[in-house]
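With one protein chain removed, the remaining protein chains of the complex are shown where they sit.
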Amino acid sequence: MDERFEKLEPIRVSALDEILGEPFKVLDDGFIRVIDYMGNDSSIVQAARVSYGKGTKKMREDRGLIRYLLRHHHTTPFEMCEIKLHLRIPMDAWRQWIRHRTANVNEYSTRYSIAIDAAMKTLPGEWRMQAKVNRQGSEGFLEEELGREMTEDELKLHAFARDIYNKRIESGVAREQARKDLPLSTYTEAYWKIDLHNLLHFLRLRMEKNAQLEIRKYAEIIGREIVKRWVPVVWEAFEEYSIGSTQFSSKEIELLKFIYSGEKEKVNELAASLGWLKEKEGNLSANIERMEFEQKLDELGISYPW
Amino acid sequence: MDERFEKLEPIRVSALDEILGEPFKVLDDGFIRVIDYMGNDSSIVQAARVSYGKGTKKMREDRGLIRYLLRHHHTTPFEMCEIKLHLRIPMDAWRQWIRHRTANVNEYSTRYSIAIDAAMKTLPGEWRMQAKVNRQGSEGFLEEELGREMTEDELKLHAFARDIYNKRIESGVAREQARKDLPLSTYTEAYWKIDLHNLLHFLRLRMEKNAQLEIRKYAEIIGREIVKRWVPVVWEAFEEYSIGSTQFSSKEIELLKFIYSGEKEKVNELAASLGWLKEKEGNLSANIERMEFEQKLDELGISYPW
Amino acid sequence: MDERFEKLEPIRVSALDEILGEPFKVLDDGFIRVIDYMGNDSSIVQAARVSYGKGTKKMREDRGLIRYLLRHHHTTPFEMCEIKLHLRIPMDAWRQWIRHRTANVNEYSTRYSIAIDAAMKTLPGEWRMQAKVNRQGSEGFLEEELGREMTEDELKLHAFARDIYNKRIESGVAREQARKDLPLSTYTEAYWKIDLHNLLHFLRLRMEKNAQLEIRKYAEIIGREIVKRWVPVVWEAFEEYSIGSTQFSSKEIELLKFIYSGEKEKVNELAASLGWLKEKEGNLSANIERMEFEQKLDELGISYPW
Partner (left out) sequence: MDERFEKLEPIRVSALDEILGEPFKVLDDGFIRVIDYMGNDSSIVQAARVSYGKGTKKMREDRGLIRYLLRHHHTTPFEMCEIKLHLRIPMDAWRQWIRHRTANVNEYSTRYSIAIDAAMKTLPGEWRMQAKVNRQGSEGFLEEELGREMTEDELKLHAFARDIYNKRIESGVAREQARKDLPLSTYTEAYWKIDLHNLLHFLRLRMEKNAQLEIRKYAEIIGREIVKRWVPVVWEAFEEYSIGSTQFSSKEIELLKFIYSGEKEKVNELAASLGWLKEKEGNLSANIERMEFEQKLDELGISYPW
């Protein structure tokens, strides 16, 4: 073999091989398990350099390059790692999951097989209340007693729905039609394969505090139990540069600049020109852009200039 | 303007403009309507030729090129047409629909808004029976009386599920959680945008006789009412070359050749070598590859040589 | 028609219809022209709301929603607008362009037709020098005299390469092979169709100051001449939230916080722990993460704390 080339060995990550096939429990009856994967931290570097060998210079240099690539939103080298998971998840959460299109999927077929006999149950203390500001969020919990009622109703509904499903099947109704009234909480299973770049994108959205709790629990496991074991250097960078980062618009940067230099008048002038300082009965009206900026000021420990 | 270039006019298809926004009814409460589209038959030719002008030579030449491109599985010119639909469909069918990844989607959000108060109902005569051979299909219908029972049960389940949903909402449960036990038959709505190449792929799979009836009804409307109006030349070619076509494997071609030339012995020799002629108690055992070939022989009006 | 529905009219943007088909000149012989498009600012809102009508509430509300969606990295509503361009561009720049995979492409075929007889020429004053820090960038220009020599050489090479190409064609060599030694500067043409979300992603990368000048010139035209006319509300938000934005990592936010509160010691402690303050012969060593943070401090008008 030409001396440029290096005979390669399979790339394995022992921390991940150790848990191959073992389920992480999620929700009341769900799980995630790693079926297979391709690549590790070094594979990213190897591809970015289109290198002939195993792609390992000194680990310190590799780390610097990985961090640089992630910080500057390079995507293709991270696509060079791939992971395959087996998961069990309520259809309701799966409906959100499947919207991530750049992934490979084989879902358990309820046309071909009898539907999984399990639906996600909610405990009395777990009923979340509708958030007031965020129209698509939740905050706080229903009081226990009311929750108990909700839970009892749910159990009845699950039982009724399953009875009807079973009766249909026994009467000879086709599985593809019998399933039509299963509750969205029914568990499904799938093989899901995705590259690291798209997985990080998934995690960024689904680990976020506004993501729905159910899918967030899966994302947390994938991030903190799986990706962290698999590509620890990437994970560290991802926490710093992506999950933990804060973005300022061009106007917000201008405002910050004036705040730093103490030009209070200019701050207010600019804010006013953006329509942020309208008043209603002596108070500032709700303005979502201003409120988002205020949150960022909180992070920076800066008091509001208005 | 340089004389190579031609000032372009918006490309409109009057047959489609006439029905813009008008719903085609599907199932008991679903619909499909065209919201917008880009391109027509000529746009395919224009792009394939990377032409400067409107891309219309003689229509006869255009037709020949379109047919050639489709027959030879060219894909990129057909991606140059795009359509946007608004549809209302049971979540159960939508779960299949969404698996077509190369499309743009905005679905009605039941996190943000109250779930649509409609679920697909099945009439007493519409309960399909499980197919015997095709594990994921259906054939024939349940007898009316049993069907009536099924329908009554279903109505009860729909009512119960909706009551529980409403009760949750009234009690202040977050919409994102209240929805968890809605039946899969609940209607959802979506904007769905896709290019013509990927739409034809969708139609090939979903107009097929083995596709589930519910999604097939949507596909039929899209094909025969919408695509046919939009790009009639493509549609004609698609019916001939794609939906209506039959594919023979290399072995099947060999067999056909021997059948034509009357070499019965060679036919049986080859079929035997493929494992197609095993017997069980004096009859040919079921063999799926042989049976699929027999279906093709039926199409050709040729009697089985074994 | 059911009263929920609204008969729809084709959605047209007059500012774009006016220039349909008209070429914007780029480089010495390139161009971009709009062939067709689908949707406008309101289409984004219409899809995000899965609305029945034309999707126009008050424009002020629409604007707020569009800005919210873009600021919070929503992507699917922006995929509901689509544009088709015809462009002429040197193969060298096209090689970068084509890496954006989520687009539809028909390129002029030099297998099928004679290669375009034009190559991008560089004027004596346009030869850029290799950047020192950024290994993949350029900065400053070669002195005129040396540039003149470069340009003369280039013209000779173009002429020689074309002569050889022509000679091959005349000798009967297949076009697919004759083209093999054309210079990368040879112009090609393509139809390119992409949705607005992916187009904005393209612009974010290719309008960026580190993008190669040649492709940047195309991106500038698309952004400032085409997208701005097409979806002015999106464009305004894009300039504020995307092109003009600045991102701080979790560590940088911590540093900023200490800087604001005047805790100089903590700043230096944290910076040191990140390895940013290593010295070499009495000066701070080059550290790319620190230098990037310093640039952001420059933007904020803050002097470096080390």
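Letters A, B and C mark the chains in the order given here, with residues in each chain numbered from 1 onward.
Note that in this section contacts are C-beta pairs under 8 Å (C-beta built on N, C-alpha and C of every residue); 3 or more make two chains touch, one makes a residue touch a chain.
All of these numbers come straight from a predicted model, not from anything done at the bench.
Touching the chain that is not shown, out of B:E61, B:D163 or B:E240: B:E240 (per the contact rule at the top).
Hidden from this view is one chain, which touches chain A at 1-2, 5-12, 17, 20-23, 33, 35-39, 43, 46-48, 50, 52, 76-77, 79-80, 82, 84, 86, 104-108, 189-191, 193, 195. Chain B residues in contact with the hidden partner, per the touch definition given at the top, are 64, 67-68, 71, 239-241, 243-251, 253, 256-257, 260-261, 288-289, 292, 299-302.
Considering the complete assembly, chain C touches the hidden chain via residues 90-92, 95, 98-99, 101-102, 105, 109, 111-112, 119-120, 122, 127-131, 135-138, 142, 146, 150, 153-154, 156-158, 160-161, 164, 167-168, 171-177, 179-185, 212.
Operating definition for what follows: only the chains that are shown with their structure count from here on.
Of all residue numbers used at the contact between chain B and chain C, over half are used by both chains, marking a mostly same-residue interface.
Here the spacing of chain A and chain B, counted between their Cα centres, is 31 Å.
Between chain A and chain C the centroid-to-centroid distance comes to 28 Å (mean Cα coordinates, whole Å).
Taking each chain's centre as the mean of its C-alpha atoms, chain B lies 37 Å from chain C. Of all residues in chain A, none touches 2 or more other chains.
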